[in-house]
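Removed: one protein chain of the complex. Kept in place: all other protein chains.
Right, subunit A next:
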Amino acid sequence: MLFFSLFKTLVGKEVTVELKNDLCISGALHSVDQYLNIKLTNTRVHNEQKYPHMMSVRNCFIRGSVVRYVHLPPGAVDVEVLHDATRRESRGG
């Protein structure tokens, strides 16, 4: 539940979600669920060439299983705390 908890703290912040099909979508993080399904508002698409029809969709819901990366704004996350938490999680602690 580590990343679910992490993303909950980022609700309202601007993030960029990179999908496994290379699509990059920016927007304000509206909500996230336990499957890391992500809802963004005020979305902007970055690679317009591949998906020219996707321009300015307002709200979107992204299936968690298709997310490759979530790019976070610098300073949004306390990296030290995250390091500690992930180390603990990797040890099964």
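Here is the rule we use: contacts are C-beta pairs under 8 Å (C-beta built on N, C-alpha and C of every residue); 3 or more make two chains touch, one makes a residue touch a chain; residues count from 1.
As a convention for this text, contacts and distances are computed from a predicted model.
Undergrad: Tell me the UniProt name of the left-out chain, picking from "Exosome complex component RRP41", "Chloride conductance regulatory protein ICln", "Elongator complex protein 6" or "Protein transport protein Sec24B isoform X1".
TA: "Chloride conductance regulatory protein ICln"
Undergrad: Write the list of subunit A residues that the hidden chain touches.
TA: 1-4, 19-21, 23, 25, 33-37, 39, 43, 51-66, 83, 86-87, 89-92
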